[in-house]
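One structure is given below, represented as structure tokens, and several questions about it will come after.
The other protein chains are all here in position, but one chain of the complex has been omitted.
Chain lettering (A, B and C) follows the sequence in which the chains are written, and residue indices restart at 1 in each chain.
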Amino acid sequence: MSRGEAMTGGISLSLEVAERVCRVRLVGFDFDGVFTDNSVYVFEDGREAVRCSRADGIGLAKLARFGVGAVIISTEVNPVVSARAKKLGVLCVQGCEDKPSALERILGERKLTFDQAAFVGNDVNDLTCLEKVHLPIVVQDAHPDVASVAAYRTLAPGGYGAVREVCDIFEQVLGSRAD
Amino acid sequence: MSRGEAMTGGISLSLEVAERVCRVRLVGFDFDGVFTDNSVYVFEDGREAVRCSRADGIGLAKLARFGVGAVIISTEVNPVVSARAKKLGVLCVQGCEDKPSALERILGERKLTFDQAAFVGNDVNDLTCLEKVHLPIVVQDAHPDVASVAAYRTLAPGGYGAVREVCDIFEQVLGSRAD
Amino acid sequence: MSRGEAMTGGISLSLEVAERVCRVRLVGFDFDGVFTDNSVYVFEDGREAVRCSRADGIGLAKLARFGVGAVIISTEVNPVVSARAKKLGVLCVQGCEDKPSALERILGERKLTFDQAAFVGNDVNDLTCLEKVHLPIVVQDAHPDVASVAAYRTLAPGGYGAVREVCDIFEQVLGSRAD
Partner (left out) sequence: MSRGEAMTGGISLSLEVAERVCRVRLVGFDFDGVFTDNSVYVFEDGREAVRCSRADGIGLAKLARFGVGAVIISTEVNPVVSARAKKLGVLCVQGCEDKPSALERILGERKLTFDQAAFVGNDVNDLTCLEKVHLPIVVQDAHPDVASVAAYRTLAPGGYGAVREVCDIFEQVLGSRAD
């Protein structure tokens, strides 16, 4: 293990990322491209479906166990987002052109600040949130225009375990701290 | 062929795995991530669909031919699991938080013990079953936290022929024994 | 170009395969794993969907232009097969446990023999057809147990252009012959 690395479990983290994780009390997630592979299945009548990962549920339960909140923040109002959020038991805010304001409001309700927040995104409409939070995370296959602002880039692509990986990291860092 | 390997057909097995296969009379399968690629397709009304492999049916018919039982054990109650199990003609137990108890009950009904069972899983909620059976198997893309307890890790990922591969292994070992 | 190779277009073929193509008047296709990637999407009510390639339609039109017949022969009776065959305008025989008999009947109706037929398959239930026809073809991701009987293995996996590739080969060989 090289200097500046914190091996807390399966995933190798920089000490900086591990330290940031310790501070976070709420994780904001973009939906499309994070919970999904950024694809949308379009039907003849205009209805849509998305492809999510079954691994995410176990991950979000870990976050809850450590007292870390989770919220899905999505630009578009879309019933598939509500459906997935409901199944996962995660708070969901939709139809917010201004994502940072939505995140700030939720943080405020919990008496938290951006300094205690992480955000997981994949595209340019996540930039403003990523720039405000203490721990900005992008998925492996994020658009090049957002990759540079991230403190951590998941090994897993969106929809293929990225959300689970983020939650696993919290377990690694917070679980080892509890030892 | 190196020492300790049993080449019984297309797949190279360790002698230890081949010997374990000989003892197994029932194979328990997790559903999501084993019969599927661990994805779930979410529709606007909350209904779900999963992606399975057509190769599995031929495999399960092989198991039956050799008198080896098969059962799907799933934590969640989900109509897609029942639908797939019915199509494949495989027994299916759902809604069991405690998977080992469910497996033990089914084994008991057939006057079998964990020592005559295999289990195929992919995530941490399969750990307790994997640790109890004689032949613990994980899929290629299993979560790192369960990979270490497996006696065999399939070459195929979940939903892409993993179930078929497990059944092919039984055919290889039991078929060659019958020769 | 090495000896024994016939470069008739984009795909490099052995002279033997090119010669066999010239004789073929009817191509039989398995459905699952050939027109699809061998996956099946399972819905809560048991209904199914499959994933096909838009490239196949253009390919089958090429076959027709050269007077080569096409038929889908499927073991299972499944409405998705009928739906796809209808859309593609291809004859479709379903529910035939004995695929070679079904193929022989269709050949007979056209006063053709197995010696003037090709078959494209992917799994062990295609073996008997593959062994009888003059030009046996398997898809890239065919089960190991059938790969050995093929005279040609497509570069494209099933559902990802395998059918189109077979049709392109006929165009290459028969089109160059017409020159």
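What we mean here is this: contacts are C-beta pairs under 8 Å (C-beta built on N, C-alpha and C of every residue); 3 or more make two chains touch, one makes a residue touch a chain.
Because the structure is a prediction, the values reported are computed rather than measured.
Peer 1: Let's see if you follow the contact definition: name the visible chains touching the chain that is missing.
Peer 2: Over the full assembly, the chain not pictured touches A, C.
Peer 1: Which one touches the absent chain: C:Arg23, C:Arg65 or C:Lys86?
Peer 2: From the options C:Arg23, C:Arg65 or C:Lys86, the contact with the absent chain belongs to C:Lys86.
Peer 1: Determine which one of A:Cys22, A:Val42, A:Ala64 or A:Leu155 touches the chain that has been left out.
Peer 2: Candidates A:Cys22, A:Val42, A:Ala64 or A:Leu155; residue touching the omitted chain: A:Val42.
Peer 1: Since one chain has been left out of the picture, which residues of chain C touch it in the full complex?
Peer 2: 10, 41, 47-55, 58, 78-80, 83-84, 86-87, 159, 164
Peer 1: Using the document's contact rule, name the residues of chain A that touch the chain not shown here.
Peer 2: The list for chain A reads 32-33, 36, 38-46, 49, 123-125, 143-145.
Here, only the chains that are shown with their structure count from here on.
Peer 1: If you average the CA atoms of chain B and of chain C, how many Å lie between those two points?
Peer 2: The mean C-alpha positions of chain B and chain C differ by 32 Å.
Peer 1: Can you list the chain C residues in contact with two or more other chains?
Peer 2: none
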